[in-house]
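A single protein chain has been omitted; all remaining protein chains appear in their positions.
Moving on to subunit A:
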Amino acid sequence: MENMVEINNVFYGYKKHDQAEEFLALRGVNLKVKIGEFLVVIGHNGSGKSTLSKHINAIYLPKEGEVIVNGMNTKDISKLWDIRQSAGMVFQNPDNQIVATIVEEDVAFGPENMGVEPKEIRKRVESALKAVRMEEYSKHAPHLLSGGQKQRVAIAGILAMKPKCIILDEPTAMLDPSGRKEVIETIKKLNKEEGITIILITHFMEEAVDADRVVVMDDGKIVAEGTPREVFSKVELLKKLGLDVPQVTELAYELKKSGLNIRQDIITIDELVEELCQLR
């Protein structure tokens, strides 16, 4: 088995407010995520990213098609627990995932439910809170934290479960620049050093730059995929889809439009500096 997640021709529909017909939020999605891969999913609001991610830990079951996680079909109810333990999810809104009244208990909740030994739990909670820089707040009440602080606690909760795969739905939406950088660094470290498969949903194009692969969703379908460099060189397509490119890519694109002869696929500051130096 080399795939952590296999999504085969999945359709999913929602019943909308006083409408008879179902609204199809996923329209035939095919996606395979390799073990140890760092995958980023981008797409405009309402393109189906969260709906897709909720299929991976069996919150939703496909109306058509199937989802296989770590070799288990999400339709197999007897595997539900194993699936959720394999694929941990950090949700878009941290308010929805606070379960305890003290931060460290909240982080311990997952491992406790998995039957991890108390001593090991303490160790995991401590290192998870450290990883998100919330040690100071371990005895605080999570619902009284600031938005960004709650988000960090939610991430720590998943880290403490040590899943094989982590799905993060816009984990940095409310973080300050350092917090964002730290979360992304933490994710990358988990990926590189512990081989954890990462599926990251984000609206910050900069966060996709170091991914192995970027997938672009539009109206319930995958419309483009490739390495970050391949995807971000399609500046016009991305803009048409309501998306964007990293700021340096944008600048490179603008400079090219103004007549400079530079590469079209620049995604980091260093690359742009190098290109511009060659023009002198």
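Everything below uses one rule, namely that a residue touches a chain if its C-beta (ideal position, glycine included) is under 8 Å from a C-beta of that chain, and two chains touch if they have at least 3 such contacts; residues count from 1.
Going forward, contacts and distances are computed from a predicted model.
*Asks:* Which of the following names does UniProt give to the chain that is not shown: "Energy-coupling factor transporter ATP-binding protein EcfA2", "FeS assembly protein SufD", "Acetyl-coenzyme A carboxylase carboxyl transferase subunit beta" or "Transketolase"?
*Replies:* Matching "Energy-coupling factor transporter ATP-binding protein EcfA2", "FeS assembly protein SufD", "Acetyl-coenzyme A carboxylase carboxyl transferase subunit beta" or "Transketolase" to the record, the invisible chain is "Energy-coupling factor transporter ATP-binding protein EcfA2".
*Asks:* With the full complex in mind, choose from A:Asn70, A:Gln149 or A:Ser233 the residue touching the hidden chain.
*Replies:* A:Gln149
*Asks:* Of the residues A:Ile7, A:Ile184 or A:Met205, I need the one that contacts the missing chain.
*Replies:* Per the contact definition at the top, the residue touching the missing chain is A:Met205.
*Asks:* Which positions on subunit A touch the chain that was left off?
*Replies:* Touching the missing chain: residues 16-19, 43-46, 92-93, 140-141, 144-149, 151-152, 170, 173-181, 203, 205-206, 239, 242-244, 246-248, 250-251, 254-255, 258, 260, 269-270, 272-273, 276-277, 279-280.
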